[in-house]
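Below is one structure; the comments refer to it alone.
Of the protein chains in this complex, one is absent; all others appear in place.
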Amino acid sequence: MTWSQTELMVVAAARQLGGVRSCFVGIGIPNLACSLAKRTVAPDLELIYESGVVGADPVRLPLSIGDPGLVVGSRSVTSMFDLFSFYLQGGLIDVAFLGAAQVDRRGSINTTVVGPYASPKVRLPGSGGACEIALNAGRVFIIVKQSPRTFVDRLDFVTSPGHIDPKPGRGGGPAVVVTQLGTYEFVGGEMTLSHIHPGVSLDEVRLATGWADLAVSENLAETPAPEPDELGVLQALDPDGVYLR
Amino acid sequence: MTWSQTELMVVAAARQLGGVRSCFVGIGIPNLACSLAKRTVAPDLELIYESGVVGADPVRLPLSIGDPGLVVGSRSVTSMFDLFSFYLQGGLIDVAFLGAAQVDRRGSINTTVVGPYASPKVRLPGSGGACEIALNAGRVFIIVKQSPRTFVDRLDFVTSPGHIDPKPGRGGGPAVVVTQLGTYEFVGGEMTLSHIHPGVSLDEVRLATGWADLAVSENLAETPAPEPDELGVLQALDPDGVYLR
Amino acid sequence: MDSTKLTSLAEAIDLLVPDGSTVAIEGFTHLICFAAGHELIRQEKSDLTLCRLTPDLLADQLAAAGVISGLVFSWLGNPGVGSLHAVRRRIEGVDPRPLRIEEYSHFGMVARYSAGASGLPFFPLRSYAGSDLPRVNPNIVEMQSPYGADPVYVVPPLNPDVAIVHVQRASVEGDAQIWGIPGCQKEVAFASKTVIVVCEEIVDDDIIRSDPNRTLIPGRIVDAVVHVPGGCHPSFAQGYYDRDNEFYLAWDAISRDQDRIESWIDEWVRNTSDHAGYLEKLGAARWAALAPGEGLSRPVNYGEYQ
Partner (left out) sequence: MDSTKLTSLAEAIDLLVPDGSTVAIEGFTHLICFAAGHELIRQEKSDLTLCRLTPDLLADQLAAAGVISGLVFSWLGNPGVGSLHAVRRRIEGVDPRPLRIEEYSHFGMVARYSAGASGLPFFPLRSYAGSDLPRVNPNIVEMQSPYGADPVYVVPPLNPDVAIVHVQRASVEGDAQIWGIPGCQKEVAFASKTVIVVCEEIVDDDIIRSDPNRTLIPGRIVDAVVHVPGGCHPSFAQGYYDRDNEFYLAWDAISRDQDRIESWIDEWVRNTSDHAGYLEKLGAARWAALAPGEGLSRPVNYGEYQ
């Protein structure tokens, strides 16, 4: 049994969705993780897209969160005003996925710039809905490719705050981080390695972390390998390997 | 040629709507006046109802502003949120009709209580949308049966402000008052008799006014009698005389 | 498919509407759930606070029957006809007992539901300047804009304990679609802690999903789904039955007299077992006269994307 890094990340994220009722879905790994969870640990999971599509059950793999295939047969399609007002601020989003160009130990995220804001080295996309999602979702799941450039001691720009003082939002803030090396949870607001992926050493994880003294859970465990069932579902979801490679 | 008091009031109000593009319509005299104006002086007049119906052309006389007959064949039906936000506060209402239990010389209106608020002698309906309509419509037309009890020196309660200082809203405030005795305009914010209905004397008007020194226009004229055409349209609109008696 | 939300009106109200709770029954002339009001009377609910922009005959009946002890509202009357005499007796004469009132304008009420639905601590609107309403209701507060423009007023969120929302069609999961006058059914549903959807028709999920833009209320926020055809009489459901204007006109005389309104409630509400019984008493001929013709929406194509 073999699997790609991406497949492992999708499976690790999906397993965290057990019992979750509603999830704000992003494109790529989050979409695959939610679709996998819906077919395994969270059959009642309702997929909600930033585009206003509620209760979609995608028949094809979307390249964008506004794919017309998401709309057809969905439960409800709303304006962005209603989506952000009633669903997000109204507290109806249990879990939301966010990506990150940089993330720090408190789960704060930068998706705005590398370098100074006024004269950036790299201009990134910006917040989109991420800032309000970070503050209002029940729990935030962060999917990121880990390296000293992405796991940084100090963000160039705080786009979406994590566990800072005073508590900035009404949501629960970052709860899970999944990378190609392991899975993290937050203990007292500090990102803490809880699972290490098969074949990865703790040294490798530390070398890919831009801050000193990475917190490691007392109960650190190895990520259970993807099950054949899980991999089968994933390959059916992305038969051309657009995201799974 | 004879006509009822109500017919004369409807005709007098309708004639003031020449060239108006959009009107917030109430039930009864306002509805008849707008329907008459649409067929005479304001063919492009768009009727907008507080219920969210935009661009109705009623096929039957509505008893309520939410009559299902108003919805069928209308241009758009909106939520109350959108109606008050985008149409009213957004400045798209040229003229709005309001009724009054009491009105003062500045065009402020009471539709809340007669007597003290906490222990009213008569509990009236309250604002409904009138307070925000008074503040945001381009011009306000007031239709009221005139007597010393309705044309008062001092309101028991200000539900919907008229021309007060500082200017309370972004709309133009009260512009026209039509009663069974005459028609008023506002000069420097003061209600001023501009037309007196046929057969009515100035003394009768003054006796039916609860404040001293009623302002009378230098150009006071007699209300031109309803034309046969106008009366014909009205009788077709209300063949059973529900409102016209 | 989760069909566990499907229940009877009697059960939904018994289980989900405790005495003393704050209950919103909205619907602006359209989709006013009289069936729910009657059931509250049959079950002798008490000490309810009714939230409703336009407490009309529904409020008059609930006030006369002693079900409500408070009103949060913006316009009280019998539209196009006159007064709510039972409500007035309780406010003017404290007869037979007082009725607490908390009063806004229409947009103030809608703004309160919107704030409640959106998790906002306040909602701004262009109203109330120069009015006496803020003087008698301290919840209505003037606020300066940080951008230096003229001030606005704000109102606080309203989150009723229960919303009873009538709609035309719903799935057993509670996805609900409305056409015609939407009023603030969407906002009140999202603002309320518990939502009871009462519908003219239970339809297959496929029908809902054939037109997802028409779904105003998602099943996610719905706790109970109840099928009560004709549940709005004498109000109406666009495309299902007309407004019974005769009823509204006749109400004035009934409502003027406390004995007469109480007999009416006994006869039409307490002595009918449920809404089907009420409609049966109303009679087939009267119901038939309220039937609308057909005026179908033209379809739109959502496409099929494989």
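Order as written gives the chain letters A, B and C; numbering starts at 1 within each chain.
Following the convention adopted for this analysis, contacts are C-beta pairs under 8 Å (C-beta built on N, C-alpha and C of every residue); 3 or more make two chains touch, one makes a residue touch a chain.
Being a predicted model, the structure only gives us computed values, none of them experimental.
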{"item": "Sole contact to the chain not displayed, among A:N136, A:T179, A:T209 or A:T223", "value": "A:N136"}
{"item": "Residue in contact with the excluded chain [from B:S22, B:Q146, B:S160 or B:T223]", "value": "B:S22"}
{"item": "Hidden partner chain, touching residue among A:S64, A:S201 or A:Q235", "value": "A:S64"}
{"item": "Contact with the hidden chain (one of C:A10, C:V141, C:I202 or C:L249)", "value": "C:V141"}
{"item": "Of A:A13, A:I27, A:V152 or A:V176, the one touching the omitted chain in the full complex", "value": "A:I27"}
{"item": "Hidden partner interface residues of chain A, rising order", "value": "27-28, 50-53, 62-68, 71-73, 77-81, 84, 88-89, 108, 112, 117, 119-123, 125-132, 135-136, 157-161, 164, 168-170"}
{"item": "Chain B, residues in touch with the chain not shown (by the definition above)", "value": "21-22, 44, 46, 53-55, 59-60, 67-69, 71-77, 82, 85-86, 89-92, 136, 170"}
{"item": "Hidden partner interface residues of chain C, rising order", "value": "119-126, 141, 143, 145-147, 149-150, 152, 154, 156, 168-169, 177-180, 182, 207, 210-211, 213-214, 238-240, 242, 292-306"}
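Everything below uses one rule, namely that only the chains that are shown with their structure count from here on.
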{"item": "Chain-level touch network, classified as line, ring, star, complete or other", "value": "line"}
{"item": "Most central chain, Cα average position", "value": "C"}
{"item": "Two chains joined by the most C-beta pairs in contact, as defined above", "value": "B-C"}
{"item": "For chain A paired with chain C, centre-to-centre distance based on mean C-alpha positions, whole Å", "value": "40"}
{"item": "Between chain B and chain A, distance of the C-alpha-averaged centres to the nearest whole Å", "value": "57"}
{"item": "Averaged-CA centre spacing for the pair chain C and chain B, given as whole angstrom", "value": "28"}
{"item": "Touching two or more other chains - residues of chain C", "value": "114, 186"}
{"item": "Overlap residues in chain B, where contacts from two or more other chains coincide", "value": "none"}
